[in-house]
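Accompanying notes for the structure given below.
The other protein chains are all here in position, but one chain of the complex has been omitted.
A, B and C label the chains in the order they appear, each numbered from 1.
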Amino acid sequence: MAATAKSLPQPRARVAEHEDPRVHLMHDPRPRGEMNDMVLESMHTATWRYWIATGTLTFLVLTCFVFAWYYLIANGLGVAGVNRPVYWGIFLVNTVFWIGISHAGTFISAILRVMKIEGRRPFTRAAELMTTFGLVQAGASIFMHMGRVWLAYWLFPFPNERGLWPDFHSPLMWDFLAINTYLLCSTMYLFLPLIPDLAMVRDRAKGWQKIPYRILALGFRGTEGEWKNLHTAMNIFAFAIIPVMFSVHTIVSWDFAMATRPGWSSTVFGPYFVIGALHSGMAAVAIVLFLIRSTMKNMKYFLRPEHFNLIGMLMLLVSMAWAYFYFNDYLVPWYGGDKWEKILQEFTEKGPIWWLWYVMLICNVAIPWLILWRKKWRSTPWLLAIVGVFINIGMWIERYVIIPEALTINRMPFTWRIYIPHVEIFLTIGTVSLFLLLYMLASRVIPLIPVWEVQEGQESHTLRRVGKAELSTLTNIE
Amino acid sequence: MANDLQLPVFTNTSEQEVSGKWGMVIDQDLCTGCQACVAACSMENNVPFVGEEDANYGRSMHWIRIERFWSGTFPEVKMTPYQPMLCQQCHNAPCEPVCPVFASVHSASEDTNLQVYNRCVGTRYCANNCPYQVRVFNWRDYTDARARPWLTSLQNQLSPDVTVRRRGVMEKCTFCIQRIHQAEQVAASENRSIADGDVTPACAQACPADAIVFGRIDDPNSRVSQAALNARGYHQLDELRTTPRITYLHGASNGSNG
Amino acid sequence: MAENITLLALFEDIEPAVRGIDRLRELGVSDQDLNVISGVPIPGRVLGRPGAITNVAKIAIAGAIFGLFFGLALIYGTPYLYPLLVGGQPIYPIPMGWIVMFEMTMLGLMGFAFLGLFVDSGFPAYTPMNYVPEISDGRIALLFPCSDDERGKFSDALKSAGAESVEPAEARHL
Partner (left out) sequence: MSPEISRRDFLKLASVGAATTAALTGCGPASRYVTREPYVKMPEYNYNGLSTYYATTCRECSAGCGLVIRTFQGRALKVEGNRDHPVNMGKTCPRGQITLQGLYNPDRVTDPLHRKQRGSNDGEKMDWDAAVQVVTDALTHNQPNEVAFLLGMTPDHLFDMVSDMTKAMGAPAPIRYGAPAMFESRATLVQAAQTVFGQAALPSFDIGGADLVVSFGANFLEPWLSQVSQTRGYRNLRQGTPNHRGLFVQFESRMSQTASKADEWIPNKPGTEAVLALAMGRIIAEARGLPLPPAFATADVNQAASQADINADDLKRLATILGNAQRPLVIPGGQALAQSNGLQTAQAILSLNAFLGNLGKAGGVYLSPIAPLEDAYHRPASAKEMADFVGTLKKGAVKVLFVHGVNPLFELPKSLSFADALKNVPQVISFATFPDETALEADYVFPDHHGLESWGYQKVATGSNASVLSGAQPVVSPFHNTKATVDLLLAASQAAGGQIASALPFKDELEYIQSKLSTMLSNANGFFTAPEINSFTAYFQQHGGWWSTGDDRLAPTAADALNANIGASVSQFDGDGEFFLLPFVSPTLAEGGANKPWLQELGDPTTTVMWNTWIEMNPQKADEMGIQDNDIVTIVSPFGALEAPVYRYPAIRPDTIAIPFGQGHTAYGQFAAKRGVNPVDLLPQKYNEAGDLAYAGVKVHVQKTGRARKLSKMEGVLGVYGFDAKQ
């Protein structure tokens, strides 16, 4: 039979170099020694800008963290803004916020490692550092919040002269256990992949600087057995720390969800808080990576726009998930029409500080959705960092809406009062400064790039020519 | 010591309501809002005063407060009956399980709600979780005479039966537990069980309108049990099933034009 | 009889190293005696060697079990020592027991995995060891024992396989 030939639609012509292979796999490998030197150089070079920044942060930490906290302890919580009914103030806001920040580190490192997302390799360390440093701030904020912080050790389950053990009925105890577990494990998880890099630095360090690295490198040489053990341990951590990470923020949310309070007693709080944590955490990663890339030497080789693109996609995804959960948390009380829930929603939307609620939605949803949908913008580090700043502001406000604002409304209207923070503001600045300061110091003490992982990745990737295209292939040598 | 494994079972709250020991009935129709109970409570329990600013910021230490609301506008305005609000001594107390250090525990012997000051580390979770908002926190050293020299002479009045609370601990109404224990000791020394009327908390003792009745609710003939049978009786926030030990008697909302 | 020494052969890349390993096998160096040190992990099958065995996983499992029982002791043991009633809740609560047990299990698992790494790799080891810094520059080192008089034979073989240098390894402080 006669087939009628029909002219097929021609594809629109496209410029060839846009078809380049996935660059974040770094198909321009450099010799290991060269990469080592680049990383070491980035550690050794401290410009005057660096010293000014470090000095400022140190000053802020001394005043807004150390002194402010001393002032708080010396005079009691009366110098803070907490009152009845807002017994929990910005301290708890900061706690939840920093725990959230700390999540992205593990998330990126562990989940991407488990899923063998190759793009993760250059920035896992920076992210893992965020976990540890963020948890430090979270712990500090909890202790600031306590009325008699000098007795905080009573929360530890240890045999004592009072014959009294902590009460595991209390969500705070679950929280305490979970956060401690998370802090210990994520710190170990940060240390494991660091060992070979420390060994690398050890081999190059001169004079007294050699000593700490000798000690920290534990005599790592790189024998097959050592590598094998390291890999096994890292795999165990990568798989085990993910459920712990989810449990931590779920339990943090239970601190609120277990309470008999309007706005808190909600079953969706667990996943909602986890997503919220990732939301702010991802954004924080973007900010940190931008800072590292733009301030430290040679980092443009390791951290590339494509990495930001990857993170940008995750941010968009998480932002959408957050919106979904928030809507859940909003719709159910609204539909249920419980008296107190309705009053609370009216308070957040029309109360004396109504604007917070709208700022939160704009920062958390509108801005990311407007910017992150486009690859070109996602791949622009500074733009991504700015979006990250907005998201973090939005997420901080979200916690503020959940804690001090929701606490204003209870079932005894005679006690409703607004919360006006005082010394908390300085302590918030203090925690942020300490967080950044720790990064500044770490960036000069340990390699922020896991060189051996990068090299491992480079070795496991080759460019294969398929027809006319050069495609990247992953040879899984692990 | 032997413990029966208390596995979670569905508990019938009505059972617990009668199983309580101490209870109170507050008649809002009689309460004239005169604050005598507040004064008596503060004098009996070494409750400190906090000064104008802190009091206005919701930091006053009243263990019992008298609430009132308005409805309507002039001239059809009404004031809701005065409502003394104090610790309801719930059986299923929401404040208790949330404390990480057992500072807020349930008294097995008195079935009241204890606050152990020297255990408290000040997480303030209990206060958040109290639906009645009757827990007060020592935001500052309100009892420290070094910081507040005027207290040196005022503190001659402190009762030795009641702990003086320091900064950073939570506190609340105790049903005047010191009086309960004293009465129990007296009764024990006379080989008898506590009779109705042996114990009167400071608030009930002072109330000029006698709007507060206190006693054994496990004794159906006691004055408080009888008063609790009143048709006007209700529990605050009963929907939460905290099984409070205080029964309120509705008062007529009063105001202009009936 | 000449005394035994340890030779350290440095290779630029994986391929020559694999050739070197084969030569050594031909020369009768058993896999047990041979030791490969590298700056990046190289799986055994790449080098054509039996994969190294590790006990980290076993130790971690043991830790998990320990953690589980520790959690059980916390949630159901400590109330037995000092039973206190709170909020009409049972003294031995089942649901919240899961939380404590989970956290403690995970802590045990990971904590012991970390310790297992130390135990199994003999960390920390600050004694002098056979090593050259070039390894962390991506070189691959073969460590094997041989008698002094056979040294020339081994070095020639490895050189032909593409070794950069074959030197007697001297133990040094890392």
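Keep in mind that, in the parts below, a residue touches a chain if its C-beta (ideal position, glycine included) is under 8 Å from a C-beta of that chain, and two chains touch if they have at least 3 such contacts.
Just so it is clear, the model here is predicted, and its values are computed rather than measured.
J.: I'd like to know which visible chains would be in contact with the absent chain if the whole complex were considered.
T.: A, B
J.: Return the single residue from A:313, A:389, A:418 or A:442 that touches the missing chain.
T.: Considering all chains, including the one not shown, the answer is A:418.
J.: Among B:109, B:153, B:191 or B:221, single out the residue that touches the unshown chain.
T.: B:153
J.: Considering the whole complex rather than only what is displayed, give the residues of subunit A touching the chain that is not shown.
T.: That gives, for subunit A, the contact residues 85, 346-347, 350-352, 408, 412-418.
J.: Which parts of subunit B are in contact with the chain that was left out?
T.: Those residues of subunit B that touch the unshown chain are 27, 29-30, 32-36, 38-40, 42-44, 49-53, 55-56, 58, 60, 62, 65-70, 73-75, 77, 79, 82, 149-160, 202, 205-211, 252, 254-258.
Everything below uses one rule, namely that only the chains that are shown with their structure count from here on.
J.: Give the chains in contact with both subunit A and subunit C, ordered by label.
T.: Touches both subunit A and subunit C: B.
J.: Using mean Cα positions as chain centres, tell me which chain lies farthest from subunit A.
T.: Here the answer is chain B, farthest from subunit A.
J.: Tally the contacting C-beta pairs at the B-C interface and at the A-B interface, and name the larger one.
T.: By the number of C-beta pairs in contact, the winner is A-B.
J.: Taking each chain's centre as the mean position of its Cα atoms, how many Å separate subunit A from subunit C?
T.: 30
J.: With centres defined as the mean C-alpha position, give me the subunit A-subunit B separation in Å.
T.: So the centre of subunit A lies 45 Å away from the centre of subunit B.
J.: Indicate the residues of subunit B shared as contacts by at least two other chains.
T.: Residues 94, 97, 99, 102 of subunit B touch two or more partner chains.
J.: Can you list the residues of subunit C that touch 2 or more other chains?
T.: Residue numbers touching two or more other chains: 84, 86-87, 89, 93.
J.: Okay, in this complex, where on subunit A does subunit B touch?
T.: 75-78, 82-88, 145-149, 151-152, 154-155, 162, 164, 166-167, 169-173, 176, 255, 258-261, 407, 410-415, 417
J.: Report the residues of subunit A in contact with subunit C in the complex, numbered from low to high.
T.: The contact residues of subunit A facing subunit C are 31-33, 36, 157, 163-169, 173-174, 177-178, 180-181, 184-185, 188-189, 191-192, 196, 199-200, 202-204, 214-215, 217-233, 236-237, 240-241, 243-244, 247, 251, 452, 455-456, 459, 477-478.
J.: Which residues of subunit C touch subunit B in the complex?
T.: 80, 83-95
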